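For this view, one protein chain was removed and the others were kept in their places.
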Amino acid sequence: MSEIKKIKNLKEFSTSADRFEGANLLCPGCAHSIIVREVLNATNDDLILAASTGCLEVCTAVYPYTSWDASWIHIGFENGSTAVAGAEAMYKALKTKGRLKQPERTPKFVAFGGDGASYDIGFQWISGCMERNHDMMYIVLDNEVYANTGGQRSSSTPIGSSATTTPAGSISYGETKNKKDMMGIMAAHHIPYAAQVSPNKWKDMVKKIQKGFATEGAVFINAVSPCTTEWKFDPKNTMHLADLATDSLVFPLYEVIDGREYNITYRPKNIIPVEEYLAAQGRFKHLFKDEYKYLIKEWQERVDANWAYLQRREEAKV
Amino acid sequence: MANTGWDEFEIGAMLRTFDGGIDDIAGTKQEDRSYTQNSSYTASVADWRLVKPVYNKDYCIDCQFCWVYCPDVSIISRDKKMIGVDMDHCKGCGICVEVCPTNPKSLLMFSEQADEETEIASWPSKDKGEE
Partner (left out) sequence: MAFDKMELNDIEVWDGNYAAAQALRQAQVDVVSAYPITPSTPIVEGYAKFKSDNFVEGEFVMVESEHAAMSGCIGAAAAGGRVATATSSQGLALMAETLYQASGMRLPIVLNLVNRALAAPLNVNGDHSDMYMVRDSGWIQFDAYCPQEAYDLNFIAFKVSEDHDVRIPAIVNQDGFMTSHTAQGVHTMDDDTAFGFVGVYKPMNDMLDFEHPVTHGVQTEEDWHFEHKARQHNDMMSIVPGKIDEAFAEFEKLTGRKYNHVESYDMDDADVAVVCMGTSVETAREVAKEMREKGVKAGVVGIRVVRPFPFMAVAEALKDVKAVAALDRSAPGGAAGMLFNEIAGALFNTDTKLLLSGYIYGLGGRDLTKAHLVELYNELQANADAGKLLTQQQQFIGVRGPKLAYL
């Protein structure tokens, strides 16, 4: 196995030579590329990358331009995971057969997909890759909506969010279904490593990505990706939204080892009310009408219950 | 490549990032890489910007928050020092200003037409209210 890149602090991290380029077509203030940079810069090893169709893909490989400085492949909406699994299988085959051009290298295989590509259309493909335990990492850029196609609800869209296919209106508060517990589902595959990350907590992110890279077998990462366009906030506030997400515990940061051992990796000193997280986003604006305020209360209860659950799981140490 | 015909490009719409081989990409800074015209590094999104960040190194503590949180690889840091903003790739989102912890901030947003030297000369002083 290769050496883990030393990243003691942010100054040291900033000496990284990015393998992702600007002048891509992502929106100003998009969190996707912040996450991608933190992931790619977490290692000096070679990378074999894939992306499922979505914002990241359509904005970074529009002919005749590519924003990728490592080999990268896109096939379709549902199969970024399997694309990289196929490449990983070929790597293993050529290694066995002694046909690798640079046999001393220790490449890392990473696939990115949005929540639409991961929670919905590519769900089965990811499940297959995790179950087969390919030596790869799958990363969801979770912005809780089909942003690339203009804001339709996905199974990651939370209750009360106004999406274009579940719009808030005179008799509707928007999305009525709970967000799918993808971390729980992936953990249930008993893969060696699964983690939830957020780009504001870069050190937590880098630590988990490095842990994932050092893991032999399938790794699942769910990364919260505040979406300026669909969550409806000023692009300059992307990191503020990520702070609200982690510190309100709407997106708790934790890891699951072998599907059983839960570790909470970040405990906010001051837990922010969920209401503040919701209030910062246009997609929840209607919840602040009198008739929907009960939903905000329910939101808080749900987040509290989930936090209590995670803590119990962590304490259980099983 | 704007007017190339069907017989003038790589099959499969495959793109190469670099001219020739590159041994250690993760150990080679952007300025030392030989990008092809197909890398978006060679393109510019400067015309997306309505407002731009201006960097005032007098207050910068090289904390690198702007570097890590820039979505567009536009904060140029070398040897742990912030050098400046890559104005070809900056889209003017303003995240760098928001995450800058100094007082006064070392990065501020101004209109795209603003003159950098003038703005630095009239940089706001320490904001006591934020202490």
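Per-chain numbering from 1; labels A and B assigned in written order.
Keep in mind that, in the parts below, a residue touches a chain if its C-beta (ideal position, glycine included) is under 8 Å from a C-beta of that chain, and two chains touch if they have at least 3 such contacts.
Predicted, not measured: the structure shown is a model, and the values here were computed from it.
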Residue among A:5, A:132, A:203 or A:302 that touches the chain left out of view: A:132
Interface with the undisplayed chain - residues on chain B: 4-7, 9-18, 21-23, 25, 38
Touching residues (missing chain, whole complex) on chain A: 46, 48, 50, 57-58, 61-64, 66, 68-76, 78-79, 82-94, 96-97, 99-102, 105, 107, 124-125, 127-128, 131-132
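Going forward, only the chains that are shown with their structure count from here on.
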Approximate Å spacing (C-alpha centroids) for the pair chain A, chain B: 24
Footprint of chain A on chain B - complex, ascending: 1, 9, 13, 15, 17-18, 25-30, 33, 37-45, 48, 62-65, 67-74, 77, 79-80, 86, 88-95, 97-99, 109
Interfacial residue positions of chain A with respect to chain B in the complex: 10-26, 28-34, 37-38, 43-46, 60-61, 63-70, 199-200, 202, 228, 234-240
